[in-house]
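Single-structure report; data block below.
Yeah, one chain of the complex is gone here, protein chain that is, but the others are all in their spots.
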Amino acid sequence: MATPRVGVVKMASCDGCQLTLLDLEDELLALGERFELVEFPEATSRRSDGPYDVLLVEGSISTPEQAEQIVELRARAKLLVTIGACATAGGIQALRNWGDEPAWRAAVYPDAELIESLAHATPIHEYVKVDAELRGCPIDPGQLLELLTALRVGRRPQLPDEAVCLECKRLGRVCVLVAGGAPCLGPLTQTGCGALCPGYARACYACFGPREQANVASLGRWLEAERSGPGVDRLFAGFTGWAPPFRERAGRAMSGFGTAGAEASVPADGSDGVDDER
Amino acid sequence: MVTAGGPVFLPRERLDALLDLLHEGGRTIVGPTVRDGNLVLDELTGVDDLPVGWRDEQSPGRFRLVPTGGSRVFDVVNGQMSPKQFVFPPKQPVGTMQRDADRAVRFAATPPDPPRLALLGVRACELAALAIQDRVLAGGTFVDEDYRARRESALVVAAQCTRASSGCFCASMGTGPEVRSGHDLALTELDEGFVVTAGSPAGERLVARLPGRPATPAEVAQAAADVAAVRAAQGEPVVIEGLRDRLMDQLDSPRWQEVADRCLACANCTMVCPTCFCTSTAISSDLDGTVNVAERQWDSCFNAGFAKVAGGNFRPERSDRYRQWLTHKFATWVDQFGMYGCVGCARCITWCPVGIDVREELAAIAPPTVPAEQMPARPAAATPGRFEVVTLRGSHHETPDTTTLHLVPSEPALLAGLPGQFVMVEQPGFPSLPISVSRFGPDELILTVRAAGPATAALVAEGPGAQVGLRGPLGRPWPVERALGRDLVIVAGGIGLAPLRPVLDAVMANRDRFGEVVLAYGARTPSDRLFTDEHAAWQAAGIELGQIVDRAEPGWDGRVGVVTHLLDRRDFSRRPTIGMVCGPERMMQATVAVLRERGVAPERVFVSMERHMQCGIGLCGHCQMGPYFVCRDGPVFSVGELGELFGKEGV
Amino acid sequence: MSADGTAVRLSGTWFGEALSAHARERLATIAEAHRVEPGAVLVREGAESDRLGILVDGLLSLRVTVAGRGRATLMTIEPGDVFGWSAVVPPYRSTSTVVALQPSEVIVFDAERLRSLLREDDALAATVYPRILGCVSRRLVATRTQLLDLYARDREYEPW
Partner (left out) sequence: MTTPMAEERDLEFSVGQLTRVEGEGRLHLSVSRDGRVAAQLRIFEAPRYFEQLVVGRTPDEVLDIVARICGICPVAYQMSGVHAFESLAGVSVDPAVRGLRRLLYCGEWIESHALHIFLLHAPDFLGYPSALEMAADHRALVERGLRLKKLGNRLVAIVGGRPIHPVSVRVGGFYRVPTAAELAGIREELRSVLPEAVETVALVAALETPVADRDTRLVCLRHPDEYPMSDGRIVSSDGIDLAPGEWREAFREVQVPWSHALQARAADGVPYLLGPTARVVLASDQLHPTARTALEATGLTLEELRRNVFRSIVSRAVELVHAIAEAVDLLDAYERPARASVPWQPRAGVAAWATEAPRGLLFHRYELDDEGIVRAAQIVPPTSQNQAAIERDLELFAPAVVELPHAAATQRLEQLIRSYDPCISCATHFLDLTIERDR
């Protein structure tokens, strides 16, 4: 059986999804014997710029450098698999994409020499072809293991695209929306987390992103009729808010957050630090 | 003490005595209890676990528990969970499959090991639901052994309803409010205690040992009145008369789209439904692909993957899926099992996140008209249901993207299959998949797979001697016997020739017993044609072979066009003719139309339908098409049987 | 072959069956029956359509030539079917080349004479045109089906 050459790289992200690989404590050594981890800066000093049989990509594209990098990486990878909400949907930082607001643009552009940053943080598939994706913020260890197993066996991984609700009910949890009035996005959200949040008596906030047939309009109407308090739009302005089914409502919420008024919190004397130093 | 059989009055403070009796013999008592502010069904250790002083407040999409201040135990009509949770668990280990170092494969089915249950507080509608599950899961040719074992060992203590929730419509469905059958004991709660009646010999033995006294006529009358009042408390009745036909006449109603605009396809209605029985079996394999661990879990017709086959999804739209669900509950269920699939418990109404009310949808889609007679449940095709080990003898490419596998079974029964049947094949590392048998050899099964993917590739790579698991032969075969003494026109498209080759084998073996035999074969290109090395022999045996391809290739001087061109100038009306058609659904539709026009009645034309088959024995629900499970009632159907389902979108 | 003989052959075909005696006679007056060998070219793509034909027996192929790809058979014609229908549809130019694949028997009508015959005899036109249209639409439907590429479907698993 093949010993695939695996690469793990990151774009803009928190490192949590690649850490999930190291969190497969029971399988890690076995994986090390069956896969060749040729590129994984967080875990090894060995480096390789390819070719890769499979390349796991974490994070969203948010700098010009990354935009070029991902195209080169794609060319050197037989299979490219995006892991996590940042790579598959843009992640929390994609909320800055409603950056036509003056304050956001000002925040990003004034000194391009110091910060290289694109106006938008976007998922990998907006730049290159993606062969498979693992959803989640962070990804689920079980799904990662299934992906690696399928890779090695040479079949397509079994990654269900059903709603969170099924697993929630299978586990015998009582619906936090119907019985608790919590604004749960489970019905619209792709499963994989094991219905985690309802299990902790709170509403699902869609960190695995929209499932196929996500009827945002219908649930949105219902929640708006059912509940008062913070608006419904903001529910969608989360870790997968840039995903097309959620994008419109997330955008409405972002315009309401009034970030234009954001105060600088760094003390005034911080700016002359450069001269202090040298 | 207590006169046998008669109703007994059990004082409220002695309810513990009943639980003690139920606990005897190490039974687990399962009943309603309040946990973290929610009503759940779970193990009860004592009376204190019961939802004393609570009642429910339900409306579409909303459920709340409210304190009553009283001491009543059974005021909560019903919650999210039904006994299904315990007699048909959401997740159930199926077994393991393993390939050893010596390349032998072994199966280990997980033996049923049911807890001995006492179900306490079961409502009339839930008793009816158990009866339906008995019919579906344990009343057919194939039985869910785990379910049967759990049911047989379970004691059922019913609680008569003295309240109705806003959604209840058991009276309409004829399942309540009165508890009639299926129980060992039935309790009716009065202010001071319970009127207890027995519904079975086991129940009578328990009643005899209860620390109660014979119930007074007044108490019995009061109990009956309280339950009867529930009937009146239920809302607008759902008109059941003729519902099946009314629904099936409305497959094109615009309301399906309208409800789909509200429906989330989140599957909650099917998860909370006490009768929904659809499941999927997922395998997890080890890193080396040598061990499969299979687990069966609840699935739903609202999921995208549910009706998906390699080529696409038969029910891509929410409207398709809602129609599938509603018509199954209230129409095709009747065809399959002779009963409705709904008991009026209102769970799908209360627990729908957006409050879709099935009663309203029924009234809007299929308004009451005339009564209709019930169709009988159709008999299941009889085929084996257990995995057997077979060994790969060899394989070869029929065409660039089609592979033929020669498998030698250890179990001779596997060779006794009939033309048109299929087998479920499983090997370590891969989920099992259905493959049609292209020949039943004297000592081997021959399978032909189109566009062989990783599973076949892996098997072929294993090489001769590789073992795989195989269930079957499954499904209803081609009616070869009906073609004896008649003319036979066989129409195959692409890979569709594979399941038809056994028919040709039968014809070759008894050529003189058939009349004219015509084989019309359409393929994508000349080099995509299957079994070309046998064509000459077929022709020599007097089988008229017409071939036509979509795209010619250099050197091809045969026909180019569509398979119907081989038929639409012919006349089959002169002698009784049987048609057998297999290919893509669109091709079969065109062919059936031409055959009808050329004199072969739909009742005499048979087609092999493709749907998402998973269990292969009519228990998992994936391959449902109208009143049929394609794997069990088909895959071969007469066009007459299918009626308007044939070629209908989204069924 | 005599006009009567031709009329008889004609009535034996799908095209000719159930034609009124009148129509058969009128058509017979301009019909010529031919036998052709495999490879014989009966109509040439792009050329002026000088004849409409009916295949009585054998097999014909409709071919087009694609620069760089050579000749491709789009469809084959069964006995009873029409070829060269562009002879009655302006601008009277052939849309494909018709080549015999087997020894075939055909009946052909001179385009000029057929058109004038149909112009002056409405009754004849009313029975002939629907038959020609029938053949054309049957060919159109088949072409669509071929475009659907139905047999390219069904995979065991999607590939990566």
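Remarks
By letter and in written order, the chains are A, B and C; residue numbering begins at 1 in each of them.
Methods note: contacts are C-beta pairs under 8 Å (C-beta built on N, C-alpha and C of every residue); 3 or more make two chains touch, one makes a residue touch a chain.
Keep in mind the model is a prediction, meaning the values are calculated, not measured.
Just so you know, the chain we are not showing touches A across the whole complex. Among A:Arg96, A:Arg170 or A:Arg247, only A:Arg96 touches the chain left out of the display.
The omitted chain makes contact with chain A at the following residues, 10-20, 22-23, 25-26, 28-29, 32, 37, 40-47, 59, 62-63, 65-66, 91-93, 95-96, 103-104, 106-108, 110-111, 113-117, 121, 137-138, 193, 196-197, 199-202, 205, 207, 230, 234, 238-239, 256-259, 261-274, 276-278.
Just so we're on the same page, only the chains that are shown with their structure count from here on.
Each chain gets a centre from the mean of its Cα atoms; for chain A and chain B, those two points are 37 Å apart. Distance between chain B and chain C, defined via averaged C-alpha coordinates, is recorded as 51 Å.
Residues of chain A in contact with two or more other chains: 155-156.
The set of chain C residues touching two or more other chains comprises 157-158. On chain B, the positions that touch chain A within their shared complex are 36, 38-40, 42, 61-65, 79-81, 85, 90-91, 261-268, 271-272, 282-289, 297-300, 303-305, 318, 350-355, 429-431, 453-455, 457-458. On chain A, the positions that touch chain B within their shared complex are 1, 27, 30-31, 34, 146, 148-149, 152-156, 158, 160-163, 165-166, 169-172, 174-175, 177-181, 184, 186-188, 201, 211-213, 215, 217-219, 221-222, 226. Per the touch definition, chain C reaches chain B in the complex via residues 14, 38, 59, 61, 70, 72-76, 78-80, 101, 138, 142, 145-146, 148-159.
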